[in-house]
Structure formats: structure tokens, C-alpha cells
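Removed: one protein chain of the complex. Kept in place: all other protein chains.
Naming follows writing order (A and B), and every chain is counted from residue 1.
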Amino acid sequence: MRKTFLTSVLALGTAVGPALAQDFTEAKQGGSMIVTYKDDVSTLDPAIGYDWQNWSMIKSLFDGLMDYEPGTTVLKKDLAEDYTISEDGTVYTFKLREGVKFHNGREMTAEDVKYSLDRVTNPETQSPGAGFFGSIEGYDAMAAGEADSLSGVTVIDPYTVEIKLSRPDATFLHVMAINFSSIVPKEVVEEFGPDFGKNPVGTGAFYLEDWTLGQSLTFARNTDYWNEGLPKLDQITFEIGLEPIVALLRLQQGQADIPGDGIPPAKFLEVTEDPAFKDFVIEGGQLHTGYITMNVNMPPFDNVKVRQAVNMAINKDRAVRIINGRAVPANQPLPPTMPGYAPDYEGYPYDPEAAKALLAEAGFPDGFETELYVYNTDPNPRIAQSFQQDLAAIGIKAEIRSLAQANVIAAGGEPDQAPMIWSGGMAWIADFPDPSNFYGPILGCDGAVQGGWNWSWYCNEELDAAADAADAMTDPAMAEEREAAWRDIYLKIMEDAPWVPVFNEQRFTMRSAKLGGPDSIFVDPVHVPVNYDFVYSTDVQ
Amino acid sequence: MTEATAEAPAAGRPRGTGAVLRDLLRRPRSAFGLIVIVLMVGAAVFAPWIMPYDPNDQMFDGLSLEGAPLPPSGQFWLGTDLLGRDLFSRLILGAQTSLIIGVLANGIAVVVGATVGITAGYFGGWIGGILMRFTDLMMAFPALLLAIVLAAIFKPSLLIVAMVIAMVNWVQMARVIYTETRSLAQREFIEVQRAMGSSTLRILGRHILPHLVYSIIVFGTLGISTTVLLEATLSYLGVGVQPPTPSWGNIIFENQTYFANAPWLVFFPGLAIVLLALAFNLLGDALRDTLDPRLKGRH
Partner (left out) sequence: MGAYVVRRLGESLLILLGISLVTFALLYLVPADPERQIAGRSATAETVANIRAQLGLDQPFHIQYARYLGNLLQGDLGRSYLQRTEVSELIAARMPATLLLMLAAIVVELILGLTIGAIAALKRNSAVDQSLMVFSFVTISAPQFVVGILLLYVFAVQLGWFPIGGYGTLAHLVLPAITIGLLGTGWYSRMMRSSMIDVLAQDYVRTARAKGLGKLRIIFRHVAPNAILPIIAMIGIDIGLFMSGIVVVESVFGWPGIGQLAWQAIQRVDIPIIMGVTLVSACFIVLGNLLADLIAPLVDPRIKLK
């Protein structure tokens, strides 16, 4: 027996409801906008792009089978017109929308879906997202280079594709919504080979019109877009290489419409107090937690009391103040907008005296010396110095190692190198709004290996088993139970305290007066940073 | 004494330190340089007594309620930084950092550069060839890129930063000393010494080195300026001196996003860097004129 279920069952959390104003869906098409970024856009290949700036660009150029309601974390069908899931949760059958065309005019079919999934899991593609597809049958053979096609993905007819999983995976529909599962046309990928990322062709709302490396990109409206009425704008220009502070000044002078990197701290007070601009400042949460990892295999952090003491020693309010209050203090790994977050959990209090006592109990009445690794871009070294002062107050002398990102990541992946790491600038931002996404690589046993991303090297077999069990609950009726299971896992982790969760960053961005659309799409939790497809221009209304 | 006959007339008559100092103080530029250096060294040595606050103390009243740094005032003479620390105290301690690295890194660079230059210049042959080819190679390196890559390999510390700078900066010295040694080695009085069977070490120590001293002093002084600038630049890029140890460069690195709102956080450390580098440049230039008129006009 098969059954279809409403996507809203997975609609968990986020303050932003799906009740988006009607006006914007009826907004007229036309107009343009300028979006700025500091860092270069490396690639627009959906199998590879994994940066802040290219994430939502790719979402506008490509489509996947699934997507999210704009401005929310509510799953919806995208290129899939419908889908069914087998009783045991291991077979997904997607019915594709008919008449969807790639930018080159060819119709998208089930063959393209299969090709795209084969491509992203093929080791030769070197996709950083390949691991998300681990539950698809035949993935292991692909990863090992023994197969050139996923045995679990079958084309039934040109508009139907069936995906078999090797184990039930409650997050699978989310996986079908991330960039890495975007549908790409085989002939174009083969034509450009490794340069596909510079010549992207998808089915998305926009197509790439022009790209001047290191300077600017122009997206133009796909007039053939299957989703009628979208996108709203005729053109988007992305200007690259602009410092956030410069971007904001240009916006104030009317030369830019969205500062893609948000409002820089130094300008924050100014614009939020300026009557001409404060109405255009938009705040949004994000699925982010900034944390300090403590390597549980390196003494003295192998002692849980020491880790708990550190949790009580860190003044999180002060850290928040250093970044001008653009965050909320955290007490658990999951951010508040994530399903599974425990709102009633109080966490470790900031209490240096108790921390000191606990440290003495653990056998370190005079503290000890250690090292704190940190990514060497502002404000991270500053935040680290604040921690350093907090730790000194309970007798822990932490020396700061401020290094390039790649060096910190490498040190974290060694079993005995980095006793403490401040995650700032490299922290986990969830790929999709599901609690499991905060576990595997960064807190589970899988990540606690040489070269892994679990920098605290915390490995609790019991929790691993609990996590597997939770992810096997694919029945939508069990969604709440699953959420509770995950909540439990994270609270157990906090008992062992391998992390000090410090804060959840809030995003503060701005839009120019000429842009319209609900605030939530400018701080979209999934189409990070902005859901371009729904932005409209007031000039043409 | 044989030396009296074999000794070639030195370029400039050896002069007493007192005479040189008087000369330097008579010239306004070098006098200014000397005064700045003495003040900075004084600040560095007596830092614990001069600093009004603990330079690493992130004071609660060092930030406004919104978390913004405080401008210069009676309480904080040069204002506070983004962590609420007293900028004046940090600048004083920063003088220590700059001078330690300046002297250390430059000392290493001078020793390495002079050794390479003398060895290559005196012995020539394949050793000299290899050494000078290597020097040429180093000359063609984009220096800052090299320093950044080196800084990335080692865990940064004060000593490592000094070593990295020395590895980049010894080249100039090596080239100058090489040229001078080579011309000295071919001169008659050295030939005479060789013919008389003096040991190589004796020739180098007694006859070559004394002639190089002025160049070493002059280029050594100018080199401190280069070193100070390179340290500041590395720290500005975040790959130099590690926080919370203040260096003028990393103070600017930490605070530059606020430069439009809090220019004192960039202005004062910037001024300190320029003053110290300028002082050593002026002093070096004057030393060149005073000690050895032959060197005039070169740089």
C-alpha cells in the first residue's frame, strides 16, 4: 500500500508562517535590482557550489524535485508534481511536472533526474554534497567508484522516477530540496565539462546572462519559466568584491538594492537609528549556532567536569555584545528555529564561581594551560579574546591560535591537535531544516575520525543508535515523536558538554525602497541569503 | 706590525662613537629619529610603569552600552578598542612587540645576510655561485606572499614571526655585503695577507669584516624599518603576532571595520608605525652620510 501525504506535515517550526501576503504573488513583473557580495562567486554548478554567495543564486538558476515555501522552512513540491512513499518508507516515486524546459529549450525528463543524481554522487564530480545521498540504494558502490550509476534510481517513464533507499530516511525529501539535487541537463554538462559551473543551464526562474569573473554577474528572467508569474524581476545584477560597509553606503546612495553580506557591525547602530532607513532594516533568524568545541580525548577535557566548568565560565552575553547584539545566547546545539529545539532547557548558567568549584572538584583547583584555535578573520579573534578573559577568570590559561580557515579545519581533524576551537566563521549552518542535520558530521561518531568535522571528537554509540532510530521514523504521523527523540539526543549531548554553545546569529539585512516583497524572503532561512525569485520592483507596479 | 703596511686606507676614517653621535644630533632629521627611537625604547622598557591600565583587560566601562568603543577622553587618553581595552596601554605594549621583533628579526637577517654575502664574496667559486643564485631567487619572490605562506606553515608565535621576517629580509644585506666583500677580496692588501700565510679566519676577521662594519650598521638600521613595516603588515593581515599580545599592526586589524566611526583606533597605531619606521630610516640615512660618504645616495 502506498500513500501520499501532505507536505505540510513536515512543516516544522519557524516563526514565519506560510500566510504570506497575497499582494506579492500578484505583483507585476519587471524591473531590476543590484545585489552586492564581498567574496567571489566560485561556481554556479549546483553539485559543487556550497558558499554563502552562490547558494541562493543556484536556487534561482536551477530547480530540484522539492523546495520550500518562500521565506519559510515548509517543504513543497517543485519539479515534482506529486510523489508517493512506500509503507516502509524506502521507495519514493516522483511524478514530474510536464513541459518544464531547460534554459536551452529542451524539455526536462526523468532521465535528467537520474543523470543529475548519478552525477552528484559520482566521485569524479567531487561534490561536497555527495554524502547527503548516502541513503539511496547503490550509493556505496558509487562512492567506491565501482558503479557509474545509482542502482536505486530508476526511470519508469519520461515523467516518473523511482528512488529506492537502502534504509528509511526521514530527511530524504529535504535532501531532494537541497542544491546538490538540482536537475541539470546532461548535454550541457558534457559540453562544458568542468566549466559547467561557469556556464550553468538549469530550469530555474533566471538564467545566467553574463559573468565577468571577479566583478559581476547578470541574471535575466527566464520567460519560459514553468511557474507562471515568477520570477518578478527582469534582471538581477550581482556586484562582487564590495566590502559590506561599502555595499551599505552604496545602498544609502541608491546605487545598490540588497547588501548580500548583511549590515556590517560598524554601521548597524547608524542605520537602525536613521529614520530614512530603519524601516528597510530586516531581521531574521538563521539555522546557525556558534560554539566552542572541546576535544574530549585530550586531557584535561576528557573530564566531563572540566567541560561543564568551561560551559559555566563563558560569558555569552559579552560575546553577543561584541557582535553588537546581532545574536541570541545559545544553550544547546540546535538553533531556536530548528524543529527539536528544547525551549524549556535552561542550559549551564554563567557562573564563574561554580565553574571554579567544579574545576577544583575535577582536580584542577589552579586551572591549567590550553590552546584555543580560531579562524583569523574579524570578529573571531576578538571573540576568542573575550573567551580567553572568561577562562582566565577560572584559572584556565588559553593561548589563542589564530590561523587561516584551512589550517583550523585541518587541526580540528587531527585527534590530538586542537584542544579547543571557536567555530566562528566556520560554524555549522544547517543545510536543511531538520534536527538530524546538526548531528552526524559534527557530533556523531562518523565525524570523529581523522580528517573529520567532529572537532570535539565526541562519540557516543548510544546516541548514534538513537539518531539512527529517529531517522528511521519516516511515517509523518511520527513526526512529533521523532522531534522528541532528537530533542532528547541533544539534551543528552549537553550533559556530556563536548561543546559550549555560545550564540545563534541573527541576520540583519536591508533592502532599498524600490524593492517589494514580504520581509521574510529577504532573510529566507533556506534560500540563503535572499529568495530572489519573489522579490519585485515597486517601480513597475 | 705587518698590518700597518698592508692596511689599505679605509673608506672613512674610523671615528669614535661620541663623534658620530654628536654629528647625528647636529642634523635635525637624525636628531629627530634618535629622539623617537629613545622614546619608543623607553616606553617599551618601562611599559609596566607607564601603562595606565592592564592592556589586556576588557573593561566593562571601556565600551558604550551598545558595545561601541569609547573615543579619547580624560579617562582613556587614546580611547578604547572594540573589546573595551585601553588603547594607550596597548600601544605602549605594542612598542615592545614591534621593537622585539624589529631587533630580533633584523638581527637574524643581518647575521644571515652578512654571512652569506661574505662567504660568497670572499670564496667565490661554486659555493659563491650557489649562494648568490639563491639570493637572486629570493629577490624575485613576491616577498609578502612568501611571508604569508611561511606564516601559515608554522604555528605563529613572536619568535616565528621574527624568523619569517628574517627569512624574507636577509637578501638585501647579502647583496650589499657580497659586492663589497668581492671588491675587497681582490684588493692588494688582502693578497699580501694571503701571501704571508695568514689564516682565512684571520683575514676575514681582521681585514675584511672591519671594512664592512659601516655598511652593516647602515643597512642594519635601515633594515629595522623594513622589519617593523613587514611585521605590521603581517599582523594587519591576521597572520602575524597572535592576540591578545598587542602589535600596532594587529590593533588595526582588529578594529579596522570601525574606522569610519572610530578613526582613533586606526590613526594612533598607524602613526606609531610610521614614526618608528621613519625614525630608523632617518637615522640609517644619516649614519650613511656620517660614517661613509662613499655610500651616499645608494639605497
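The criterion applied here is as follows: a residue touches a chain if its C-beta (ideal position, glycine included) is under 8 Å from a C-beta of that chain, and two chains touch if they have at least 3 such contacts.
Keep in mind it's a predicted model, so treat the numbers as computed, not measured.
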Notebook entry, point to check: Pick from A:I156, A:L213 or A:A513: which residue touches the chain that isn't shown?
Noted result: A:L213
Notebook entry, point to check: Looking at B:A31, B:I160 or B:V266, which residue reaches the missing chain?
Noted result: B:V266
Item checked: From A:A147, A:A220, A:L249 or A:A479, residue that would touch the chain that is not displayed -> A:L249
Notebook entry, point to check: Of B:I148, B:I190 or B:L291, which sits in contact with the chain we cannot see?
Noted result: B:I148
Margin query: Touching the absent chain: which residues on chain A qualify?
Written below: 38-40, 42-43, 45, 48, 50, 123-124, 126-132, 134, 143-145, 194-195, 197-198, 212-215, 240-243, 245-246, 249, 377, 404-407, 409-411, 413, 428, 431, 440-442, 446-447, 449-453
Checklist line | Positions on chain B contacted by the hidden chain, ascending | finding: 28-29, 133-134, 136-137, 139-146, 148-150, 152-153, 225, 229, 232-233, 236-237, 249, 252, 256, 259-260, 263, 266-267, 270, 273-274, 277-278, 281-282, 285, 297, 299
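The working rule: only the chains that are shown with their structure count from here on.
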Check: Any idea how many Å lie between the Cα centroids of chain A and chain B?
Finding: 47
Checklist line | Complex interface listing, chain B residues touching chain A | finding: 56-58, 63, 66-68, 82-83, 152, 155-156, 238-239, 242-244, 253-254, 256-261
Check: In their shared complex, at which residues does chain A touch chain B?
Finding: 245, 264-266, 269-270, 318, 321-322, 324-325, 376-379, 381-382, 384-386, 388-389, 399-404, 407
